[in-house]
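Sharing a structure, written as structure tokens. Questions coming.
Only one protein chain is missing; all other protein chains are in place.
Which chain is which? They are A and B, in the order written, and residues in each are numbered from 1.
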Amino acid sequence: MRDRLPVIVLIARKLLSVILTLLLASFLVFAVSEFSPGNVARKTLGPYAPQESVDLLYQKLGLKDPLVERYGRWLGILLGLRADPLQDPALKLNFVDPRGARYFGNFGYSSLYKAPVNDVIWSRLGATAMLAGIAFAIIVPLSLTLGILAGMREGGLLDRTISVFGIVATSVPEFASGVFLVALFVVLLGWLPGTSPLTTGGGWPVWSQLVLPVSVLVLYDSGYLVRMVRGAMVDVMNRPFIRTAMLKGLSFPQVVLRHGLRNAMIAPFTVILLQINFLISGVVVTELVFAYPGFGRMILDASLFGDISLIEAATLIALCVAVTTQLLGDAGYALLNPQIRLR
Amino acid sequence: MANDDHIRTLTADLEAKRVSRREFVRFAALVGMAAPAAYALAGTITGEPFAPPAAAEALPKGGTWRIGTRIKDIKSPHTFSWGEQSNVARQVVEYLTMTGDDNVTRPYLAESWDVSPDLKTWTFHIRKGVKWTKGDELTADHVIWNLKRCLDPAVGSSMIGLVKAYLLNEVTGPDGKPTTELWAPNAIEKLDDHTVRLNCKLPQVAVPEHLFHYPMSILHPDDKGVFGIGAQGTGPFELTEFDLGKRAVLKRRTGYWGGDAAIDGMEQIDIGDDPSASIAALASKQIDGLASAYPSQYDALKALTHLQYYDVKTAETGVMRMKTDTAPFNDARVRKAMRLAVDREALLQVALRGLGSVGADSHCSPVLPDYGTVAIPTRDVAAAKKLLAEAGHPDGIEADLVVPNDIDWFQPMAEASQQMWAEAGIKINLKPIPGASYWDVWTKVPFGITIWYHRPLCTMLLGLAYRTGVPWNESGWSNKEFDALLTQAEGTLDLAKRKEILAKLETIMEEDGPLVQPVFRNVFSFQDKRVKGYTAHPSNYFFGWMIGLDKA
């Protein structure tokens, strides 16, 4: 138990630890990519470029230098302290970032897309945010409703049905459900489009392209969440104060709404926010299945290609999302449950 | 004007049936005879009419053609590495020549060409009245600017590798590194405002084909080699939208020298690497067709009744190549045993669903005009075992095969071969790696599968990949007799004699070479039946001006 510290200090401390996490994680990714075959110079120039050009670029980028030095350089470019060497016109690579070669938040040049990472990443993040946002907006109310319905009368028919749904849904990975939904609704019935390029050129409105990817995410993630909410609800309904409330003569729905709900929300709250992190994971598979032009598919492509600039940028952004939701989770948990002090 | 000497030799060869009519037309067109005339002459000589591919039918007007492909970076056409990149740019910027799906090279921005009897001096007549987007006329200066830029080592175009032998000298640069320069100051020569001459160091018959290599597009010098939205071109379309990894939108422009295109525009859509996603996109009619389909997609696409199938036989192949300086593959008997142990017909069925032809480990496809006919080896496990024993491996050998996972038919081919090799006592472990990573190790791994796309001549392929010490000789193979014969073949202008030498080269490859190369693949694609005028091109190229769309 610590002394009470001013909120400012607490926030500063939390921020510091977030920055430390980001630094450590980005360094880890940098270190892991050391094991990847091939080098940035070859990837930048393409498989058919003459070896001489590759050697020249290799030298220019200082790829022989020790890992820590190269990481420092990358960090320098990110923070806007150094210019991105790939944009040097002397290299004749035609790499031009409209934002300039030196600015804060410069993630460098993607060797896969041959474009500034900042040109590549944000629109895809937007597309994924839309997918995840819609899924999230369905998952939360759906699982809360189902979980509470199941948990208020433990062992009842409704509970059994919902619990079976929950456990089966968590056992069907996204790639399997995606494949079967496509087989059913695209190939067999022809009701929905099979891919989601998010353009209307194909004659399918954008909303129809979102139905299947969202369904896949909702199925898998809500299964888990339903079980969490149900567990918490069952727990609450067995507590003495519920019995007291019943004895006071409140009707069952009143008891559930007034007392059960709020208390049952506390435990799943953090889980719901962590769900965002799981959504990002599920999104990789879903985007692959539906050729969705999003962040997840980009990460997969970048990893397979070994595009270190893009992987680093994607990792940092994913981490920021994760850390932010965790912070929100902590804060929300503390608000819902005053017994817990901010650590 | 076509060179009469060459036409005479070709005519004699055709009469004596030393070359086929197809080969005749191909070579006659290369040395400058107009393709329709060549087809007609072939018909006259053999006494049977020989029809050129159907002339363009009257195409329905209007509509947007939506085609599924990959949308890669398009900024620098002269250094493109992938056909997909050029398929965006080629709708806007054009080439001097054009090799069609029948492998015959026709005039394009060059309206005709002639060549000296020694095949060293090539004169190209640039079409008159070709207007750039902003209205000025295409001139010889523009063409020369593009040729020189592609051959500037600092630009790094793959054209250098293609024309190095006959247009460039290898020299040492100021930094002590090897580089290249034009072999003579007048190698690229302007005769007048619409005539350009290439003076070559060595005879070369394939110059017009090389000028259709996808980086050799003719850009407006004002654009400084950069392509993108608003870039100038001589072609029938303008690029209006481009979103990397997503889509490219092209709109028809008016005033195109070849007459306005029938379709209003085209939309090239990135469908990702997942072969099932593109099937779903076709099934739900989100796209009208694919730039190219994978063998694994064939069954599912064939079942979609609104699609039309297009294919063309090619020299595209995957070579299972052995590094000849690494044990156990440094022994020619081991390499031969590897070849004897595989069943080519079975591999053709498993890997390509029968959509291709069998190969004889020489990388020379029967569809190429200079192919020399050799027998296809039959499977002989006992002989393979015997060879292994002679090479000092009576208990067999063990090795890893690196399989890039971005070509869908490599893994089934590797898996089936693995079973076949096992029966001969050869234990091969499969090591799949991401396709992009393979390009980092493709010249280094002891045993790996490399994709080789279609090229129009056997000698071109052999010179690129199997001559001692050339950069793309991924196997490190070196055979003096082979090198000497190859040089002889390249300098042999008589097609029939050339084919005889090729047969010898192919036999050397079968006995001593670095490859197990069991199959060639047909390139194929599917288009909605309302798409008219489409043909499958051996290099997966497509041209918007060929296309018309029936109303949906």
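Please note the rule applied: a contact is a pair of C-beta atoms (placed from the backbone, for glycine too) under 8 Å apart; a residue touches a chain by one contact, two chains touch by 3 or more.
Throughout what follows, contacts and distances are computed from a predicted model.
Between the names "ABC transporter permease", "Carbon starvation protein A", "propane 2-monooxygenase" or "Zinc protease", the one given in UniProt for the chain missing from this structure view is "ABC transporter permease".
In the full assembly, the chain not pictured is in contact with A, B, by the touch criterion defined above.
Only one residue in the set A:81, A:183 or A:206 touches the chain that does not appear here, and it is A:183.
The residue touching the chain not shown here, chosen from B:100, B:434, B:456 or B:476, is B:434. Of the listed residues A:68, A:137, A:167 or A:331, the one in contact with the hidden chain in the full complex is A:167. In the complete complex, the residue from B:46, B:308, B:411 or B:487 that touches the missing chain is B:411.
The missing chain lies against subunit B, touching residues 274-276, 279, 283, 294, 296-297, 299-300, 303-304, 346, 349-350, 403, 405, 408, 411-412, 414-416, 418-419, 429-434. Think of the hidden chain as still there; on subunit A it touches residues 17, 20-21, 24-25, 28-29, 32-33, 35-36, 167-168, 170-176, 179-180, 182-183, 187, 224, 227-228, 267, 270-271, 274, 277-278, 280-282, 284-285, 288-289, 299-300, 303-304, 306, 311, 314-315, 318-319, 322-323, 326.
As a working rule, only the chains that are shown with their structure count from here on.
As a whole-number value, the distance joining the C-alpha centres of subunit A and subunit B reads 42 Å. Subunit A contributes residues 36-39, 42-43, 45-53, 55-56, 92, 94, 112-115, 119-120, 123, 179, 182, 186-187, 190, 192-195, 197, 199, 201-204, 288-291, 293, 297-298, 301, 304-306 to its touches with subunit B in the complex. Within the complex, the subunit B residues that touch subunit A are 64, 66, 72-73, 75-76, 79, 81, 153-156, 158, 160-161, 177-179, 225-226, 243-247, 267, 269-274, 276-281, 283-287, 433-437, 439-442, 471.
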